[in-house]
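For reference, the structure I am asking about is given below.
Note that one protein chain is taken out, while the other chains of the complex remain in position.
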Amino acid sequence: MESLDDVIDAMIADRVIHRHRRKWLIVIALVVVVALVVLATGGWTQKKGRTVPTLTAPTTVESGEWEYNFTATEAEIRRKPKTKYSEAEAKLRVYFDLKNNDSEEHTSKYLDGRLVRMVPGGGKDLVESNGADCRGELGWVLVYGLPPESCYTEFDVAPDFAEEVVELGILGNRYESDNGLLGADEDPYWHNPVPDAVVRVKTKVVVDGEDE
Amino acid sequence: MRTANRAVRLTVQISLLLALLSGSVFVMLRSYLSDDERIYNEGRINQVVSQGGPVTVADVEWKLDSLESYTRLTDDEGEEISLDAPAGSVIIVATVTVTPGEAVYLKNGGFTCNASLRDDRGNSWPSANAFDFALPTSCSDDEHPFTRGKDGKIAQVFVVPGTAVPHLTGIIVEDLAERNRVLIKP
Partner (left out) sequence: MKLYRPATILVGVLFILLGGLTRLATPEQVYDEQNMKAVRGTVGEVLQYGGGDSTVKVTRMKFAKAIVENDEDKPIETNGVFVAIEWDTVRGSEKPNNIKATLTADGGTVYAPIGLTNSGMDFPEAGFGKTGAVIFEVNPSDLKDLTLNVRPTMFFNTYNSYVLVDLGIPGDDIAQRMVDEAAAQYVLPRPVVRVAS
């Protein structure tokens, strides 16, 4: 003697699945085909190209907590020739005036080198800068409310680097909060860097006698 | 009959509730009270050895040979060794015999061994570097390599305030992996 549960299960199976068997198979086949098509044509999300403005130095960029004023029309490729004790080196130095634009928290801070990156081209990975050297100190802490400081940043490049124009990606943090659902603190803070602009700068080669 | 049943059911429900409540409170507090890591970080000593030991911690055998105080240290040429020892401080030198066991990882005959100095008020001081001292002050000194199973003599130098000297109890050797802290009294 079947139990009531078994009878109910059989009824549900009959009414939902068995009577509409063909429709179910068609639906499943359609989903599989659509998935294969999407896979074959390169994915679900549309590949966007560069969506940030490309500017040419001299120019000003506001990004996150900082305001950059690229004053010099040229960046320097500082070459250090090979000596008896060391290999030949080169650094790309870019000059700009830097202002602390943290209107949310008014906190003094130094420039995180990961916010300014060089685009070497050819699909290679972006090169991070070393932060901002202002008043002779790398990692100088800039105060909110004070005028911009003249600074420069440097990238390590190959000794024979000779690009005539370099592109710099400027990223900026956003003042937002974490998702409180997972238990995180919901107070907003500066994080989640997003690309804000690309700045193109011409270069000139400078032979470095002695580091300043 | 019905009321009796209801009373019994109620009693069972209440006692189940109490049991679950106390169970959850116990679980909630136990992980905090017996948090070994927290207790270790607060400076708990697991083991006290007197007469200088010997005692094995993290497969290294330690034996405290002497614990002496000095106002200054000199090297083998009679020159004073510079230590950051301000006026009113005393230099304590612990001479120790260290024997690395079979399981110790030796790199170029050296390994990390570290002792700190402890007093009865809960203060502890880390060992200081004393270059050119008669004995090596670390277990990774190129001129005095160790071999497993063989003794080696080292010194651990400490700079403490003069007022701490009567309170000193001994040296402490720690095994972070086992959260074990051993006090070796002279």
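Per-chain residue numbering starts at 1, and chain names A and B are given in the order in which the chains are listed.
Assume a contact is a pair of C-beta atoms (placed from the backbone, for glycine too) under 8 Å apart; a residue touches a chain by one contact, two chains touch by 3 or more.
None of the values given here were measured: they were computed from a predicted structure.
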Among the chains in view, which touch the chain not shown?
A, B
Cross-chain touch to the chain not pictured, restricted to A:11, A:31, A:88 or A:146, is A:146
Hey, which subunit B residues sit against the chain that's not shown?
13, 17, 20-21, 24, 28, 32, 84, 86-89, 121-126, 159-164
Residues of subunit A in contact with the chain not shown
105-110, 135-137, 139-141, 143-147, 149, 183, 185
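To be clear about the criterion, only the chains that are shown with their structure count from here on.
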Subunit A to subunit B, mean C-alpha position gap in Å, rounds to 46
